[in-house]
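Notes for the one structure printed next.
Yeah, one chain of the complex is gone here, protein chain that is, but the others are all in their spots.
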Amino acid sequence: MPVLGHTQYGKAEVRVVRLFRDTDPHGIADHNVSVALSGDFADTHLSGDNSRVLTTDAIKNTVNAFAKEHGDAARTPEMFGLVLARHFTELPQVARARVNLETYPWRRLDAGGVPHPHAFARDGSHVRTTTVTRTADDAEWVVSGIRGLTVLKTTDSEFHGFLTERYTTLAPTDDRVMATEVTAQWWHGTLPDDPDAAHVAVLDALTSAFAGHHSLALQQTLFAMGSAALTAVPGIGEIRLSLPNKHHFLVDLSPFGLDNPGEVFHADDRPYGLIEATVRRDDTPDPGDAFDPGQGW
Amino acid sequence: MPVLGHTQYGKAEVRVVRLFRDTDPHGIADHNVSVALSGDFADTHLSGDNSRVLTTDAIKNTVNAFAKEHGDAARTPEMFGLVLARHFTELPQVARARVNLETYPWRRLDAGGVPHPHAFARDGSHVRTTTVTRTADDAEWVVSGIRGLTVLKTTDSEFHGFLTERYTTLAPTDDRVMATEVTAQWWHGTLPDDPDAAHVAVLDALTSAFAGHHSLALQQTLFAMGSAALTAVPGIGEIRLSLPNKHHFLVDLSPFGLDNPGEVFHADDRPYGLIEATVRRDDTPDPGDAFDPGQGW
Amino acid sequence: MPVLGHTQYGKAEVRVVRLFRDTDPHGIADHNVSVALSGDFADTHLSGDNSRVLTTDAIKNTVNAFAKEHGDAARTPEMFGLVLARHFTELPQVARARVNLETYPWRRLDAGGVPHPHAFARDGSHVRTTTVTRTADDAEWVVSGIRGLTVLKTTDSEFHGFLTERYTTLAPTDDRVMATEVTAQWWHGTLPDDPDAAHVAVLDALTSAFAGHHSLALQQTLFAMGSAALTAVPGIGEIRLSLPNKHHFLVDLSPFGLDNPGEVFHADDRPYGLIEATVRRDDTPDPGDAFDPGQGW
Partner (left out) sequence: MPVLGHTQYGKAEVRVVRLFRDTDPHGIADHNVSVALSGDFADTHLSGDNSRVLTTDAIKNTVNAFAKEHGDAARTPEMFGLVLARHFTELPQVARARVNLETYPWRRLDAGGVPHPHAFARDGSHVRTTTVTRTADDAEWVVSGIRGLTVLKTTDSEFHGFLTERYTTLAPTDDRVMATEVTAQWWHGTLPDDPDAAHVAVLDALTSAFAGHHSLALQQTLFAMGSAALTAVPGIGEIRLSLPNKHHFLVDLSPFGLDNPGEVFHADDRPYGLIEATVRRDDTPDPGDAFDPGQGW
């Protein structure tokens, strides 16, 4: 007999933009909010009895209404996620609520050389991510993060001393280009008072470490980056990094009688190395349900 | 002190196309292969000592070489994933190998009204997915799946009797359009002798159930689809479905003096409902490491 | 002094789905409609005097209302585009109206082995495209087309005898894989009575020619495909084809002691060859404004 296992449902990708226009300069908070609820929802699956189902449309309405009612919280994805998760877990049938937010950074535009109070440009260098999870018995986790941050170093990267076997043809190198697109998520064991400042601190720590680290392997740089983040924000319990090695291959120009001392590269699309790891404090507790596996459970 | 937690690394998205040209008609197997290895790899992270590191370049070479050496296995993603996972776990430092494959279906092209033996067109209706996971102590899991299959029903879908609260404005309906893009993964408790035939059987069960089920909720349809898959292929232990509700909103044409009895719809991009659940047999064991959470662990 | 040159404006990407539910089996027409109007619209640009501006919101409403009012026409993108273009050119300030449609093919789903009257799956093999252009002085052009059709041949493709110069390193070949993703647009000098049948006829001609042609160059295959389309549908005046050469590189397995007689290939993303040309009848008149350059003019 087929039986129902884990379930979750909700409204995904509510694009809500909250403006703050009471005083100059205006402010903007631009979120893409997804809510997933788990709990006593078997009936709707098994018999189509929807009496416990909070419609996904109502979930969307709640996100929009809360952007108004909880305007201050809406400025910051961590706070907005918390106020939403706390609301949804008030429903008795909800055992767990998870709120995922993508937040798009904007910077002020200049007009006539000074920042204009009402105009913005998207800062496309990265997307800010947040996952807030809360259970009916008051366990709460906040995970912040980024994705899409593309960085490159032109030197200070080596890779040698690796295993050689039948299928190994890679030539060792003591000088290569290293580029990656950073996806990182960090769990706040203790939520910072100022999540925006903490976010900037982690971003700086990650990029600073990437830039300054003399790399013997992308794995090693990952650990340096993760460690730097933990050092920069003591409230972070663990950080998970996913770093694709965006290969830049030195082009062989010898058929054309040209040398190529690290000058001309082909930036390849696929395949790419993919290096992933968790860096944590030795005394950090288990993160429980903090991280969203992204596979619907 | 920062410490290293879970790690995995490998080569992602190796686009390998294996042709079978010995006899007519020719055959084609078109895969996008990603390999992730976990194990005794702390040194490369902590000190840049790469002596245990099998280069991701060698991983890529292995995939290509195996497509030649294990040509028969390469015809079927489940078998190709198995032969690769078994190979990588032979390395003593590898505790777990996970192989993810996307396989692109092709159909034969006609020329002059008959199937041409050497020409193909991509069947864009879905992508076939496979995850093979194997540990050093011989635990092995095979998960098959699909993504991207977009289906729609013009009627036979109702949604009413749901919870109403402050933020609920949705009007109940006994006749609506229901559309979704199916992502499904199923774990073979027992691997089928013919994975291709099993794949077709699951695809048919899913689409047949979607089409024939009189739906009182997408959640209910999900359970019907999952149950149908389990019935069609007894070796499947559990199936995980992720179904976005791709909203088709009835357009209000009354400002133009027109009625609209279920004829003209706006197909909205975002937001969308997202319904996810696992359907399993009551006696299926825990799937262990079968499913890839997709978050690098 | 800056002056205004060409202008056009409208609503882009109206996702309208028209269902036909009066009788079984139900029918579906799924379009993405973009309308661009040119004419006497300088005032809105120069002074913000919008008195001649038909709002883009009204353009969207018109598309939806016409899907209801002109339901039969809405079944076929050529006819739907014509009825819309004729409507917009009735506005005296409109000198030219251009309607672009993407139409998504659906096929019926089976349930219990027979086609279900109410259920569909997206046929992802290609997207059907249409451009209808009409001027205030009654010139009218209809262009049909496809994009996204990915095809591949495993043999019957050669490439040799090409120019060699300083930067030429390619080895000639008498047997290679050839794959492309077809974008094609054809102008109907005479509109067919049955655009759907004509569309199928062109699709068959293109794929048949691709499959059956013994290719000495992708350029030569392009001309064969274009010629086949003109032969299949005499009303077509000219066809424009854009064929990327989606390179499949034979992988060198010799470092692993393996040969590779046309069996294992790497499907590369970028760069790719891009072959484009027009094939026309020697007596076809100039296509005038038939083809949308896609650059806003």
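When the chains are written out, they are named A, B and C in that same order, and each has its own residue count from 1.
Throughout what follows, contacts are C-beta pairs under 8 Å (C-beta built on N, C-alpha and C of every residue); 3 or more make two chains touch, one makes a residue touch a chain.
Here the structure is a predicted model, which means the values were calculated and not measured.
Contact with the chain not shown here comes from a single listed residue; of A:D40, A:E69, A:D174 or A:D194, that residue is A:E69. Within the full complex, the residue among C:D57, C:D138 or C:D193 touching the omitted chain is C:D57. Considering B:S47, B:T169 or B:T231, the position touching the chain not shown turns out to be B:T169 (whole complex).
Residues of chain A that touch the chain left out of view are 14-21, 26, 28, 30, 61, 64-65, 67-69, 71, 106, 109-112, 116, 118-126, 148-156, 177, 204, 207-212, 248, 251, 253, 255-256, 258, 260-269.
Within chain B, the residues in touch with the undisplayed chain are 166-167, 169, 255-256, 269-270. For chain C, the residues touching the chain absent from view are 1-15, 32, 34, 36, 41, 44-62, 65, 159-163, 165, 167-170, 185, 215-217, 219-220, 222-223, 226-227, 230-231, 238, 240, 242, 244-245, 270-282, 291-297.
FYI, only the chains that are shown with their structure count from here on.
Chain centres here are C-alpha means, and the one lying farthest from chain A is C.
Taking the mean of each chain's C-alpha atoms as its centre, the chain lying closest to the overall protein C-alpha centroid is B.
Centre-to-centre separation of chain A and chain B, using mean CA positions: 23 Å.
Here the CA centre of chain B is 30 Å from the CA centre of chain C. The set of chain A residues that touch two or more partner chains comprises 167, 169, 270.
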